[in-house]
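Sharing a structure, written as structure tokens. Questions coming.
Only a single protein chain was left out; the remaining protein chains are all shown in position.
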Amino acid sequence: MRKTDADGPILEIDSLSISFFTRAREIPAVMDFSLTVQPGEAVGLVGESGCGKSTVALGVMQDLGTNGRIVGGTIRFKGRDLAQLGREELRDLRGCEIAMIYQEPMASLNPAMKIGRQLMEVPMIHGGLSAKQARAMALRMLEDVRLPDPRRILNAYPHQLSGGQQQRIVIAMALMSKPSLLILDEPTTALDVTVEAGIVDLVRDLGRKYGTSMLFISHNLGLVMGVCDRVCVMYSGEAVERGSIKDVFDDMRHPYTQALFRSIPRPGADKIRHPLVAIPGNFPLPHDRPGGCNFGPRCSYFEAGRCDAQNLHMAPVPGKDRHETRCVRFREIDWNQPLQAPDRAARAQVGEVVLEMEGLRKYYEVTPNTLFGSGGKRVVKANETLSFDVREAETLAIVGESGCGKSTFAKVLMGLETATDGKITLDGREIQDKPIHKRGRALVADVQMVFQNPFDTLNPSMSVGTQIMRALEVFGIGRSDAERRARMLEMLDLVKLPRDFANRRPRQLSGGQKQRVGIARAFAGGARIVVADEPVSALDVSVQAAVADLLMDLQRERKTTLLFISHDLSIVRYLSDRVMVMYLGHVVEIGATEQVFAPPYHPYTEALLSAVPIADTHLQKTRIVLEGDIPSAMDPPPGCPFQTRCRWKDRVPGRLCERVLPPDIPLGEGHRIKCHLSADVLAEMEPVIKPAAT
Amino acid sequence: MEQLSWTGALGPWLNPAIGAAVLAFGIAAIAHMFVALLTAGQRLQHAPGTAARHSPLAYRLTRGGLSLALGALVVVALAYLVGGILLPPDQKGIIGYLSTRFLPVWIALGLTFALSFAFRRRLGLYGHLFDNPVGMIGLGLVLFWVFTAVFAEMIVTFDPVRDVLPGMKNRAPGTPLANPAQGQFDHYLLGGDMLARDVFSRMVAGARVVLAIAPAATLFAFMVGIVLGLPAGYLGGRFDSILSFAANLVMAFPVILLFFLLVTPEIVEMGVPAYMAAVLFLFPIIFLVILWNARYRTHPMRRNILVGLTFLIGGWLYLGLAWDADPLGLISIPDGVLIVFVSVVFVNSPTVFRIVRGLTLDIRTRDYVAAAQTRGEGAWYIMLWEILPNARGPLLVDFCLRIGYTTILLGTLGFFGLGLPPDSPDWGSSINAGRGLLQVFPFPPLVPAVAIMSLVLGLNLLADGLREESLKD
Partner (left out) sequence: MALFILRRLGVMVLTALCMTLIVFALTNLPPNLEKLAKTQAGTRITDDEVHSWLERNGYSAPILRRYGEWLGVVPASVATDAAGNVVGGRCLRGVRSTSIERVPRYCGVLQGEWGYSTKFRVPVSDLVTERLARTGVLMFWAFATMVPLALIFGVLAGMREGSVTDRTLSTISIASTSTPEYVSGVVFVVVFASSAVGLKWFTGSAKSAVNGITFENFTLPVATIALYGMGYIARMTRASMAEVMTAQYIRTARLKGVKFRDIVLRHALRNALIAPFTIVMLQFPWLLTGVVIVEALFVYPGFGDALVQGAQNNDIDLLLAVSVVAVVVVLVTQLISDIGYALLNPRIRVS
């Protein structure tokens, strides 16, 4: 393959500006952005959605689409200015020397082309290899990305593989030509946590093996820490801080970086001792940026007349290696000043049991055709014997990855589905067989839900006020429209939204604001149990904390029981009283938060904990990478549901795990796990997260 | 009186001008195509879209030339129309006379466009159309025919059905009347048909027939499709299977066979159209009643008023339209029109049903639908107030397309002489009447053919513009 060799940096971006042009105006997406990637180095690019990090990547690839254009600055790859390259030269570079991996693995692979052909294409174009050689190479590459049975996979179509396998293919494809630079744009966002951990490990190892430089784009500080040597933090189109991981994570010199770290839950933090501090305000829209420092209006160190006076430039932090910040006041700010925790009421007193589940089961029958129903019916066991209870004003977190049955459980509780077997008792009434239209108005108002996707949770064609009013109407609150209107405005106050939002359409709101409306709607009827299905996972990091806090404030004030469904163990640890871990429809562990987050663990909980990316250089964790993917609920493994991926399986004698479903083992104080491991083996377990040895 | 020429006194100046404009346009188009092909490599060197800045001189030159030629063409065409109005009567050509006759349409069109353009920022999706040249042309064409239908009485020069003037059979456009009566228009502007009626007046009156039936029939088809498609998609199950089977059955019927079987005097004699109308016309009433009931079940008073009004007004219209039994004697449809109307609705409904069902299947998975379910909303509330409003974009686009398709269907019916009375001025019947002698006297069928095409083209362009603009939101 024709590769240029150069001694200098692999990639040098110098004061790059990129704009998108619409008919009305020019929208600057990236401004004055500089970055250098040295050979063999992995650089992280961190920021919230819309900060321009993906645009930088596409700018490097010279693929900005029809209305994007580089309006200033240069991008040099191994010393060559990419803007000066001809079409042929550019094509020789792409895929050969610079490769890119992005978010949706399924979408990145051609659905109508076999995996093998898609992989072989790369060396055939760039290296002029024959089909046979290319095939051999593809086979080796598949082994490198640790895919089982590579021969079969070469002949498979993308849809026949799981998400994790697809992403491995995409990685293999990117590495086929041994590129000098690999750009990864949120490569794991669409994947489950345990799968994500495997991919991140793979990327790190392969990067080292081939000496590839990497530009790793992510919103997740923990992931960046795990993969990268250096990091660049972006905010609203600009780089605000740049430096080594250690410098930026431990001695940050930009208020935004600091605020970002303070708004994410860290292991060990809980809602009473280390409350999260949300960043006030909203992300500025690209055409609506403030003068001077973009972060100014949201910054607690803001000083009028200085911060908003002129455009700021990156300035080096004295005494550090290549650590720079875009803040005029970074020398004056006391960076070690402890956080002034906002006053927060103590944890609410947990009351009586309100909701009880006893041996709840939910099976689905899947039939191929309804008009001429024939052929084999298949049963999906979405929930298997769930038993637990929740008390008033308690937060129970339900944790699990996709397919674990947590959403099905929510549907059964809400009455959108009826249980196949078992009992749900709410305040002494059995409701498992009552679909929603048979529940009384009060019961419906009592059990409400907050949904995951903020862009989907509100009806786009109704104003915000109308939607809350409708909920009030349905729940029979208020005697007249005027009364309901007043109540609706109060609800807006309650979720800290301005009252004039009542007349707005959902599309005029940001994701966090929509989620607040969703919360207002759920609490409108004075709900006693609120099921929050991943309410913050689709939000930006800086907004997550604010929404989570709001949810907890409301809960505390109203003594609401909160069932918090999430896959994010950091936030779960931060806000829940008790945790329930689910896997393939089974509850594998349940207990108080401290119990679940400390050994002995259920092997799955242990793996889950280990997979959570941690953005803290003072902690280290045991790496446990689960093999394979989550089995399908249509066709679960015999015995213990987790046995196919369990690393402790061989500690149980007589292949018991493969034959018998383990019983619930009580570990005291309401903590129980579903596992065959004996007490002394459990006692051997060590904490997954430990303070780093310094 | 002498035979009118097409262009009248304007001809000597404008005819060479338009010839030159056409020639320039042709040359520019060919040149641009060549340059575009030759410079494709250079232009693609950078990301596409940066073309505007980096494209080679030749490319920009030919493109400028192309726009210039197109502009000239439009200016000359306008000059024909405006000049035609301004010329004194004795110097006008056919185009001049036609343009003058359409004066009310021009005024209405100008006013509508000026007003809409001024307030386009406040008019939602309709306003956005004025950012989209394709949509604007489409809207212009559609409005032209709408206003023509509205002002038909002012525009026609003769009675389209009764004025059968001796000696005017199959005459060429611009033929003067042999001995015009006092106050009578003195030319057949677009010639005479085989029964010696004025082709121009028939075309104008035909617009009224077509535009009275096509949009209304489409609306009814939408009512049927929505009322059945929403529950089929939302509830699914056996109900969906049966309805989908029925819809597929109707769609598998060749349209033309259905027309031949349904739209015959024998069928009308049996009262079949009335029965079909009785079923189909119920749907709008059902739709409204469910709509009000679902929305205002928490306000019984308001619901009762709305439902009552719907029953009263809807029932009255229903009796008049479907059963020809209006107690006030105001509303009725002739049998021939009714059967045409009903069969067009019948043919269109299954397709609308399929579209609505598909959209419903998509939207029902949204979280806001789940949110409505979890607060215990009824199925019909969710369908009509949570799902339907969010399907309006694609439905609106399809509505425009479907009016066009319905117009084509009406033309087909006319073309085979089905349904409407043979002397009806609608475009399909006129084509049918004239097609026998098409090769010798081309104008009688050609004029309505061009009319149909321009209306349908306008609707299709409008739909395209709407689609583009609604995707931008």
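Letters A and B mark the chains in the order given here, with residues in each chain numbered from 1 onward.
The definition used in the following text is that a residue touches a chain if its C-beta (ideal position, glycine included) is under 8 Å from a C-beta of that chain, and two chains touch if they have at least 3 such contacts.
This structure is a prediction, so every number in the text was calculated from the model and none was measured.
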| message | Out of B:L261, B:V279 or B:I313, which residue would touch the omitted chain in the full complex? | response | B:L261
| field | Touching residue (missing chain; options A:I27, A:V71, A:L85 or A:I125) | value | A:I125
| message | Touching the hidden chain in the complete assembly: which of B:N15, B:T298, B:S332 or B:T412 does that? | response | B:T412
| message | Out of A:F33, A:Y102 or A:Y583, which residue would touch the omitted chain in the full complex? | response | A:Y102
| message | Out of A:Y157, A:F302, A:F388 or A:F455, which residue would touch the omitted chain in the full complex? | response | A:Y157
| field | Contact partner of the left-out chain, one of B:V146, B:V204, B:A232 or B:A449 | value | B:A449
| query | What is the set of chain A residues that contact the non-displayed chain in the whole complex? | reply | 61, 63, 66, 91-96, 99-100, 102, 104, 107-113, 121-122, 125-126, 157, 159-160, 170, 173, 369, 372, 374-375
| field | chain B, residues in touch with the chain not shown (by the definition above) | value | 32, 36, 44, 48, 63, 245, 248-249, 251-257, 260-262, 264, 266-267, 269-270, 404, 408, 411-412, 415-416, 428, 431, 435, 438-442, 445-446, 449-450, 452-453, 456-457, 459-461, 464
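Keep in mind that, in the parts below, only the chains that are shown with their structure count from here on.
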| field | Touch list for chain A against partner chain B, complex | value | 21, 23, 62-69, 83, 86-87, 370-371, 414-416, 436-437, 439, 441, 444-445, 447-449, 451-453, 456-462, 471, 473-476, 507, 518, 521, 525
| said: Please output the residues of chain B touching chain A within their complex, sorted ascending. | reply: 41, 44-50, 53, 131, 236-238, 240-242, 245, 298, 366-368, 370-378, 385-386, 389-390, 392, 473
